[in-house]
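In this view, the complex is presented without one of its protein chains, the others remaining in place.
Let's turn to subunit A:
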Amino acid sequence: MRILDLVKPKDLSRLSQLQLLAKDVVEGYTTGRHRSPHKGFSVEFKEHRQYVQGDELKNIDWKVYGKSDRLYIRQYEEETTLRCNLLVDVSGSMNYAGDKAIEGNSKREYAVGLAASFAYFMLGQQDPVGLITFDNQLRREVPLRSRPGHLTPILTALTDKPTERETDLGSVFRKIVPKIGRRGLVVIISDSMGDVDSIATGLAQFRSRKHEVLFFQILDPDEVEFPFGGRIQFHDLEHAIAEQTVDAASIRGAYLERLEAHNGALRDACRRNRVDWIPVTTDQPMVDVLHQYVAARRRLVR
């Protein structure tokens, strides 16, 4: 599996120009492009502060002591790496593919592309990237690595055989939280079908571990607009329930109301937990989505 199987070369070139900056400071081991909250051994001076008891003597700036006869501690800027965990929903509902999606991609294919782009881009920054796929259980786990060859196991895991199981984001998040050790960036790619309260609980647990969370909600344009009419029989992609033939036009209003309520509740849950919620439809070019997002983040950080 190669990245070019998932991402077009043109998109890859645009992707390489991206520099994903965590809005919050992310702690890391390796020296990277991300600023660390730890003051350490670095060439970039940050500030002086007054000596207090317990500070190591080696950090005292003796030159200042010589000039002012006071003890100051010299502090430096420390750079760190961004630990990125990709959580990709591979449940049955992600298999829906509408007519309006780009190249007729299903939501899962879109999500895979998006996750691969992220992985490629993060590895390009030499940031460690890990992957967890799930439905109502954890399916595949790829540990955090920062070497370029790590892209292959990630792509392999992403393109694994899809499941037709239902989604349970809340319980899956609670299982994932202990597995992600130190704080870092968590990117969730899902259609978020499920109980919003349960999802909110999971998100809160991520945030309690100081993770920065990006929630990409992937929906097909059909799911947003519900453009169906006439007699339609809806088959559930996750459950084998009795098939019901309905007049699609007559249920559109009720469906859209419910979707609006669901998205509203999800938006509120994300806002409460300071999670970035990015709704995406599969008719939007994924690189454009990433570009827009990163550009917006840059503006905020500065």
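Following the convention adopted for this analysis, a residue touches a chain if its C-beta (ideal position, glycine included) is under 8 Å from a C-beta of that chain, and two chains touch if they have at least 3 such contacts; residues count from 1.
In this section, contacts and distances are computed from a predicted model.
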Choices "Imidazole glycerol phosphate synthase subunit HisH", "Aerotolerance regulator N-terminal domain-containing protein", "Na+/H+ antiporter subunit C" or "Peptide/nickel transport system ATP-binding protein" - which one is the UniProt name of the chain not shown:
"Aerotolerance regulator N-terminal domain-containing protein"
Tell me which of A:N59, A:Q75 or A:N95 is the one touching the absent chain.
A:N95
Looking at the full complex, which residue from A:I73, A:L169, A:L185 or A:L219 touches the chain that isn't shown here?
A:L219
Omitted-chain footprint on subunit A covers residues 92-96, 107, 191, 193-194, 219-220, 223-239, 241, 244-247, 249-256, 258-260, 262-263, 267, 270-271, 274-281, 284, 289, 292-293, 295-297, 300
